[in-house]
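Dropping the structure in here first, questions after.
All protein chains but one are shown at their positions in the complex.
Order of writing sets the chain letters: A and B. Residues in each chain are counted from 1.
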Amino acid sequence: MANTCECEGSCTSVVYEELDAFMADCPKGRDRLIPVLQKAQELFGYLPVEVQEYVAQALELPVSEVYGVVTFYHYFTMEPRGRHTINVCLGTECYVRGAKKIVEALSENLNIKMGGTTEDRRFSLTTQRCFGACGLAPVIMINDDVHGRVTPKKIAGILAQYE
Amino acid sequence: MKTLDDLRKMRDQVRKDLDMRSGAKRARVTVCMGTCGIAAGARETMQAFLRDLESAGLGDVAVTAAGCAGFCEKEPMVEVEIKDEKPVRYCHVDAAAVARIVQEHLVNGKVVEDLVFA
Partner (left out) sequence: MKTVRVQVLLCAGGSCISSGTQSVREAFEASLVAHDLADEVEIITTGCMGMCEVGPIAIVYPEGVFYQKVKAADAEEIVSEHLLKGRVVERLFYRKPSTQELIQAISDIDFFKLQHKIALRNCGQIDPERIQEYIAMDGYVALGKALTEMTPQGVLDEIKQSGLRGRGGAGFPTGIKWSAAAAETSDIKYVVCNADEGDPGAFMDRSILEGDPHSVLEAMSICGYAIGARQGYIYVRAEYPLAIERLEKAIVQARELGMLGTDIFGSGFDFDIEIRMGAGAFVCGEETSLMHSIEGRRGEPRPKPPFPAQKGLFDKPTVLNNVETFANVPTIIMEGAEAFAALGTEKSKGTKVFALAGDVNNTGLVEVPMGISLGAIVYDVGGGIPNEKKFKAVQIGGPSGGCIPAPYLNTPVTYESLPELGAIMGSGGLVVMNEDTCMVDLARYFLEFIAEESCGKCTPCRVGTRIMLELVTNICEGRGTMQDLDRLEELSDFIRQGSLCGLGQTAPNPVLSTLQYFRHEYIAHIQDHHCEAGVCGSMMFAPCTNACPAAVNVPAYLAYVGQERYEDALREHLKANPFPSVCGRVCPQWCIKKCRRADLEGPLAVRLVKRFMADQREDYSDLYPPKEPPNGKKVAVIGSGPAGLTAAYYLTLMGYKATVFDQQPEAGGMLRYAIPDYRLPREYVDKEIEGLERLGVEIRTNVHVGKDTTLSNLQADGYEALYLACGAGHEIKPDLPGIDLPGVYTGISFLERVAKGEDLKVGPDVVVIGGGDSAIDASRIARRRGARNITILYRRTRSEMPTNPIEIREAEVEGNQVEFLTNIGGIYARDDGRLEIEVRKMRLGAFDKTGRRRPEEIRGVAERRVVDNVIIAIGQRSDVGDILADGQGLQADRWGGVEADRKTGATAVPFIFAGGDLVSGAATVVEAIAAGQAGARAIDQYLSPGVRQNYPWEHPASPDVPVDPDQDIEDIAPVSDPLLSPEERLITLEVEKTILPWEARCEAGRCLRCDYKG
């Protein structure tokens, strides 16, 4: 299958081979679809149509079903993401303790809207519902790092930790 | 592991690791480790307790450190408290004294009268 996506060479055949290996480990069947897509997104960073077609073929599912699943779940994205994903928790507790102000400060600082990615692909900005770290509200998660008791003033310092 | 008894055996074996947290120890040895105590050799006393208790197989005795008891010239001082008994305070406890306290008091249950702080 031709590599036609625009990820600047990162989705080479090596990546496909890794995905093949993951799929070879498990029996075919619809119930593998979500784990395979999760793996694919981990490898490619996002799920362009080409990858969805590839997975559909490998699992012997209609492309439309794969597309239906990808678009249903928040976890999957069809757009390339930044190197670091910033998730702002919008759980009740974070909301009550000022998550809105954090979102504003982040968008202003990065000059992107919620859901967007910076031009240099350094950061993507998204929200999530409750990480369960309510004692630390308001909370943001950058990749797998949780930052608690965030204030607009602290934002620049936190972002500087991520290149 | 194939039987419930295997499991129980394993449980009993690993449980002593947790006794400390559940307060299930039979006795407690408190070594006074203020600056004065340490200067008088309380570190060695502490280590002697740990060593002798281990070799005597007394896994159910807690050893803790405490601050200066105020009688600096009597250091190293040690308090031994066996559950449901009155605590006993020993003074000038060196390694030899530790050996006797472990053997006589903690194993045989007899207070080492000549070492007792009075």
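FYI, contacts are C-beta pairs under 8 Å (C-beta built on N, C-alpha and C of every residue); 3 or more make two chains touch, one makes a residue touch a chain.
Note that the coordinates shown come from a computational prediction; the quantities given were computed from them, not determined experimentally.
> One chain is left out of this view; which of A:17, A:31 or A:119 touches it in the full complex?
A:31
> Among A:19, A:51, A:69 or A:155, which one touches the chain that has been omitted from the display?
Looking across A:19, A:51, A:69 or A:155, the contact with the absent chain belongs to A:69.
> So that we can see where the missing chain sits, which residues of chain A does it touch?
29-35, 37-38, 65, 68-69, 72-76, 90-93, 95-96, 128-137, 139, 144-148, 151
> If you put the missing chain back, which residues of chain B would it touch?
1-4, 7-8, 10-11, 14-15, 17-18, 20-21, 23, 25, 28, 30-35, 37-38, 46-47, 50-51, 53-54, 62-67
Heads up, the rule we're going with is that only the chains that are shown with their structure count from here on.
> Using Cα averages as centroids, what's the distance between chain A and chain B in whole Å?
Centre separation, chain A to chain B: 55 Å.
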